[in-house]
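This report concerns only the one structure given below.
Missing here: one protein chain of the complex. Every other protein chain is in place.
Chains here go by letter, A, B and C, matching the order in which they are written, and residues are numbered from 1 within each.
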């Protein structure tokens, strides 16, 4: 059994990692950190795992953690990770980071959207962890940058179109809608039930920090610089992202032609489901699972492709994909502990 | 007191008309029809108006209704209205129709998206009821076609940009999100709580029947044919529409320049609130009110305008706008019974 | 116009007072305090009232507020009010307090459930503000203690039964369920959307601070000491309280007999609706209104009375009742600005 630790276990991605790892046949959770709850059993923070896990929250100290773990997930806010990741790597501990700290390859871009990077030497080494696109590199990596939730939904939707040069990349608009767990477990006014329920709104329009990450990966896929418009919205629900993505087709194609191409592209992927012509994805259909569901329509009247992409933001959009990456890095079967049937309704 | 009737009082727009008209200082509700509930007091169907209204549901018979009412609202499904509207008009009864039956001026377009029209002679006469754009015609009209909910949110958002030739109209994409009351009060599987809650999805992508209505009005504003892409989505909430609208600017303009233009355009309007630069609309901020809240951003990196438009789909998107139209048609002050402060939270 | 101030305008009861007072025909809002937002226009905190109110948030200073207002509402946390209320009263300013500070007549009971009281001399003077039970005293009062939300729903439901000696008061159990706005607008973990949505739970079982307040009023009604069991629960909704109340009947009575008695008891009340035999109250039927809806059933198999009571916790449970009290204190018609038809759906 591989001994695994979670650095920052008290957020929603943390408890989701716990859920997934408790049923993993080849790993054992051996350490959890939670700065504000040191000494408390984890089930006090999350009674959902009462009788499931008895681990005590530890402080974030690289030395003892390195002895207790063979592998770690970092589920801290950005900036915090770049300070501790080098320590784990030096001890030979492989790591999947769920923050934004190692997603951008260019430290200047990181500085422009976040702040100066303190471990820029690791940016080139880190592998961007979408297994469907970078599987072989992930297998060899010791540091994987787990993608953001919005980027996962958008990149998987656009990959077949961009790789196949179907669309004019100057016309890409991603209109994304996310459940509130995406904002984390911080006690902030804008995440209160009474502020969110029966409410729908956009936020950080054309300025969300996931933009450079999306563009970096889309540019790789397209083979040239891609600039998009990205608008995130907040949906009154707990989990789920639906991205509606628009782009002009380079030349007229039928829905069926594009759908065939998409189904071929993802034919061997365990966690991507391309919907048949008469179905469209919805977030409820992926709840609790590692699936990314894709669908598409062509607006024939103006030759525009409309892509729809649904994920559970805490699973394929975060902790599930992180476990998928860990499985690859450790040479396990990719789907271990992720063979989850969505919870419906 | 003008005597007013509601034809089709048991849907959500029907009960919303009741709510608004019960407090109207110059009208009295004198008749309600509800085919399936003839003989029942309306509060049996909607206990929210217990002790507020004692009216008994009647059958839909033009003759007796024409004697009981000076003015009627038709809140029936499309097709049903075109069969009864001529009867009321012949009796000299003015009418606001909340269905789609008189919104399209061209009977061929109606037939293409709906079915053959049986009262095409009224299509030219009917006035499209957005008071902010067609106030003078509405004042003189005897038949007003109350706009659809999505069209109201989209047309009001685009009007200043199109009138002022700011945008390339070939690039317009309207990504709209609606609460579930927009689907009406029919007992259908897809509107069940357990199907909708914690779920977000698109539907009728690039084929929703509000498309021709939106394009008709946008074309009028632009002075040339406009074809858009329109994607409606279902939000797990009861009321509210937020439309996020994308279009390329013809020439670079700053956010401030466009915002000034919008604020001037709607400066005298009681029910349109253009948000200042640091605020964006959200559906909760218009709940229960007749407001249309507008906001905007420019994505400078690709010169794209992003418009945000929030309404309560049952008020400004339906019954509130219908009362606003009635006020104009009857020579009342436009805002009578509509001076409602949004309910927050 | 009476000049009115709101001390503590940034909570949910504060914005609800603003909503109601903006449409009051005989008062004008002249001052709002908000310690953390001094200098900001109120619409910055609540964009729902953009273009409705331009007032600037002030600091809480009795001297200038006394000059600007003829009447004040205090919507601060308990303890804060007892420190400022005496100052306003000394200046001749009448006051409705929405906190718990003046609800208990016995300072020892206050100390037992809260902390030592610093203005105990006012406890005897303060009138408990349920107009349906204490109307005449309220009219003469200069200080009214606005009841808690749970107490309002429970006391109004039990009043007819206790006054008429129908029930054994040792058997009273109140099982209450509240929407989340009842927890206020503080950014706390337990009020986050992702913690509350799709969740239902009890809290402060048999130890909630509203208990002594409920028992004080029930004891007055019964003419002897009443001890109840009170269990509050949190419902995943924004507004609304439903209380389900159980008590054993002293002697067998039919549902109809009790219902007649209830309807007579509240026959002249504008804001209490006793439901007919075939209807039961629900929170959606009172949304946004000042109604308290009551219903009842008799469990004949064990001679137990079951009362159901629904209010909007922010209206009849807080700000609406506060305005009702103000109307009485100022000699206005009791229902001014409160004639609101519930918003359905």
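As a convention for this text, a contact is a pair of C-beta atoms (placed from the backbone, for glycine too) under 8 Å apart; a residue touches a chain by one contact, two chains touch by 3 or more.
In this text, all values refer to a predicted model and were calculated from it rather than measured experimentally.
Participant: Check the options A:58, A:197, A:211 or A:229 and report the residue that touches the missing chain.
Facilitator: Here the residue in touch with the unshown chain is A:197.
Participant: Touching the left-out chain: which of C:4, C:242 or C:272?
Facilitator: Only one listed residue reaches the unshown chain, and that is C:242.
Participant: Among A:117, A:273 or A:297, choose the residue that contacts the chain missing from this document, as touch is defined above.
Facilitator: Considering the complete complex, A:273 is the one touching the chain left out.
Participant: Could you list which residues of chain A touch the chain missing from the display?
Facilitator: 12, 15, 18-19, 22-23, 44, 46-52, 181, 197-198, 238-239, 273, 275, 279, 281-282, 284-288, 293, 339, 341-345
Participant: What chain C residues would touch the chain not displayed?
Facilitator: 170, 173, 175, 177, 179, 194-195, 197-203, 205-206, 227-229, 231, 233, 235-240, 242, 244, 246, 280-284, 287, 297-302, 304, 306, 308, 310, 345
Participant: Name every residue on chain B in touch with the hidden partner chain.
Facilitator: Residues of chain B in contact with the hidden chain: 12, 179-181, 185, 187-189, 191-198, 236-238.
Quick note on the criterion: only the chains that are shown with their structure count from here on.
Participant: Can you figure out the chain closest to the middle, judged by Cα centres?
Facilitator: B
Participant: Would the interface of chain B with chain C count as same or different, where same needs over half of all numbers used to appear in both copies?
Facilitator: Both copies touch with mostly the same residues.
Participant: Roughly how far is chain A from chain C, going centre to centre by Cα mean, in whole Å?
Facilitator: Centres of chain A and chain C (C-alpha means) sit 45 Å apart.
Participant: Suppose each chain is reduced to the average of its Cα coordinates; what separation in Å results between chain A and chain B?
Facilitator: Result: the chain centres lie 39 Å from each other.
Participant: Taking each chain's centre as the mean position of its Cα atoms, how many Å separate chain B from chain C?
Facilitator: Distance between chain centres, rounded to whole Å: 36 Å.
Participant: Hey, what residues on chain A touch two or more of the other chains?
Facilitator: Within chain A, residues 179, 194-195, 197-198, 236-238 contact more than one other chain.
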